[in-house]
Each structure stands twice: as C-alpha cells, then as structure tokens.
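Read through the structure below, which is laid out as structure tokens, and then see the notes.
Missing here: one protein chain of the complex. Every other protein chain is in place.
Our next item is subunit A:
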C-alpha cells in the first residue's frame, strides 16, 4: 500500500529570504525560481496550518477562502468575509498565512486587495 505522506515535504524555509516573498508577491502564478518552487512545494504538499482552498461563489468571478476539514466527512470551513475576485490575490493571501505558520514570522507587507 503506497501512500502520499504529507509530512514528506521537509524543505526548510529560511524566514530571512524576503526576496522569495517578494518574488511570489509579484508573480503568484510563476514561473518561479528554483528556491521559490521548493518553498511552494513545502507549503502545498504539507498543508501546514490547514489546507486552505478557494470555494467558487460565482464561476470565474468570485471566490471565498475556505479550509479543508481535518477529519474526512466534516464540512469545508468557509471564511465568508474573505472573498477574492482574482485567484492570484488569494494565492498571495494564503502564502502569507503559510509563511507565518511554517516560519513563525509574519509577512508585514500587505497588498491584498480582496475584500
């Protein structure tokens, strides 16, 4: 039985690498530098801090931030006051949440324009 181990992503993120933060902020969809790719893999594979997702409110136009349940069968948690009209804004928002969850350090610069 071969399983995907969420704990297998072990790339250490250097909290001082604000250049990587800036690179992502400028261009959430990539292409990204090699190191930023590793940072993103750590974040996306492990789901550290909870697996954030987008839930479509209006196809192609509006999304609300959500988080997958830890236990199968439980509801998806919705953050109804956190909506986006562009997935790239959501990527940046979640990047900041994950950066803090993994490094313990908050990203101060905030350019989220979602309501």
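By definition in this document, contacts are C-beta pairs under 8 Å (C-beta built on N, C-alpha and C of every residue); 3 or more make two chains touch, one makes a residue touch a chain; residues count from 1.
To be clear about the criterion, contacts and distances are computed from a predicted model.
**Q** According to its UniProt record, what is the protein name of the omitted chain, chosen from "N,N-dimethylformamidase", "Branched-chain amino acid ABC transporter permease", "Ger(X)C family spore germination protein" or "Flavocytochrome c"?
**A** In UniProt, the chain that is not shown appears as "N,N-dimethylformamidase".
**Q** From the list A:15, A:50 or A:87, pick the residue that touches the absent chain.
**A** Once the missing chain is taken into account, the touching residue is A:87.
**Q** Mind pulling the subunit A residues that touch the left-out chain?
**A** 1-6, 29-31, 37, 40-41, 44-47, 51-61, 63, 66, 68-69, 72-76, 87, 90-91, 94
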